[in-house]
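Note that one protein chain is taken out, while the other chains of the complex remain in position.
By written order: A and B. Residues from 1 in each chain.
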Amino acid sequence: MTNPYVPLLILLALGFGFAALSVGTSLVVGPKRYNRAKAEAYECGIQPTPRAQGGGRVPIKYFLTAMLFIIFDVESVFLYPFAVAFNQLGLFALVEMVLFIITVFVAYAYVWKRGGLEWD
Amino acid sequence: MGDAAVTIGTGEQVMFWILAPIAVMASLGLVFARKAVHAALGMALTMIILGVFYIAQGADFLGVIQIFVYTGAVMMLFLFVIMLIGVDASDSLIETLKGQRWAAGLLVLGLGGILVSAVGSVTYGLSDGVAQTNTSKGNVPAMAELIFGRYVWVFEVTSALLITAALGAMVLAHRERLGKGPNQREWSRRRFEKGENLAGLPVPGVYARHNAVDTPALLPDGSISELSVSRVLSAREQTRSPLADLEAEDAIRAEIESGSER
Partner (left out) sequence: MTAFIAGPNGTADFSDTPLWLSVVKALFIFVYLLVSTLLVIWFERRVIGRMQQRPGPNRNGPFGLLQTLADGMKSMLKEDLKPANADSVVFTLAPLITATMCFVSFSIMPLAGDVTLFGHRTPLQLTDLPVAVLMVLAVAGVGIYGIVLAGWSSGSTYPLMGSLRATAQMVSYEIAMGLSLVSVFLYSGSMATSQIVQAQESLWHFIPACFAFFVYVVTMVGETNRLPFDLAEGEGEIVGGYFTEYSGMRFAMFFLGEYINMFTVAALATTMFLGGWQAPFGLPDNGWWGLLWFTAKLWFFMFVFVWLRGSLPRVRYDQFMRFGWKFLIPTTLLWVVAVAFYVAAKNNWFGGPILQIAGRDYSLAVLIVIGVCASLVIVASWILGDRAERRAAERLPQIPVEVDPFAGGYPVPPLPGQRLVEPGAADDAYAATKEVSRG
């Protein structure tokens, strides 16, 4: 009886080996004809727009999405053990969970009301 | 159950001595990397290895959650923030929060205290040991019992923390608009109500010699369509004329025709 995570690591190693091998082989086998235009960033044929240091800036909207994602992620993390052990936990846990969900729903309703879920 | 905590399998030892140096190196990378994204990657790697350590010690749920929440969500937020503000090595390093070093030092001391007490309770056999809990109750149900039993108040307070997080995110990151601009829905509605360019603007030119967004397309009657190049490029005067391509194409066509007659 081996540790149940060992087979998972074997598959991980197989996948990584396959990916590394095919990328490595193609780097060796494939042709290499240098051309300055090929090494430029692709912008549909025009001269590439110069890029800001550090990669430029992206809309702050994505930050809000990631933050909301964490909030709901944490909520679902509590839901998993609750769901698995529900039959042993009893009615009190259901009450607790409903309270918890309602509280998080308040946050959700606030974000919705302020327009945090709008994309344009 | 002090014994269960003391016996460590060889497999676990091997794994520890392989992964621990990688984790330390990744953490060092976090501190010393020149590019912010590399630092974040080092941190993500450290988080994953921590998760693997938890799993190796029998805390399946905790380990997977470590990877799920920290690597999958929190580090993703960090990456977004790094891309968001575009930080790199040339940014100023002046600390704007007063006394944050002292606060950090205090928190480190507190963390150290918690660690000492946790290790102590295992060493002196005050806790059950995760191996026994796994066999008697199962890892996840035992966890659930603690969350919804002994630590129920902490659990409910977490929801308040989540509300605070949502509030903070909205205050910091939500852009209030003064007036309401048209969104994509209204743009497309407007386009259909006007009845112009229903299928979008014409695409830029594709010629046998050249294909780029800075070259306008020709309409069926041979005239040049200014709509097919971006307004920005026109304003910057970065567009080029398709006439040279057409002349080259005509020359080739003439050559082919004269060739077929010969």
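Quick note on the criterion: a residue touches a chain if its C-beta (ideal position, glycine included) is under 8 Å from a C-beta of that chain, and two chains touch if they have at least 3 such contacts.
Computed from a prediction, not measured in an experiment: that's the story for all the values here.
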{"item": "Touching residue (missing chain; options B:A73, B:A169 or B:A217)", "value": "B:A73"}
{"item": "Missing-partner contacts on chain B, residue numbers", "value": "35, 37-38, 41, 44, 48, 51, 60-61, 64-65, 67-68, 71-73, 76, 79-80, 83, 134-135, 138-140, 183-185, 188, 193, 200"}
{"item": "Residues belonging to chain A that touch the chain removed from view", "value": "1-2, 4-8, 10-12, 14-16, 18-20, 22-23, 25-27, 29-33, 36, 38-44, 48-49, 51, 55-56, 58, 62, 65-66, 68-69, 72-73, 76, 79-80, 83-87, 90-91, 94, 97-98, 101, 105, 108, 112, 117-120"}
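Note that in this section only the chains that are shown with their structure count from here on.
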{"item": "Parts of chain A lying in touch with chain B, wherever the complex brings them together", "value": "3, 5-6, 43-47, 52-58, 60-64, 66-71, 73-75, 77-78, 80-82, 84-85, 88-89, 92-93, 96-97, 99-100, 103-104, 106-108, 110-111, 114-116, 118-120"}
{"item": "Interface residues, chain B side, partner chain A - complex", "value": "11, 36-37, 55-56, 61, 65, 68-69, 72-74, 76-77, 80-81, 83-88, 90, 140-141, 143-145, 147-148, 152, 155-156, 158-160, 162-163, 165-170, 173-176, 181-184, 204, 210-215, 233, 238"}
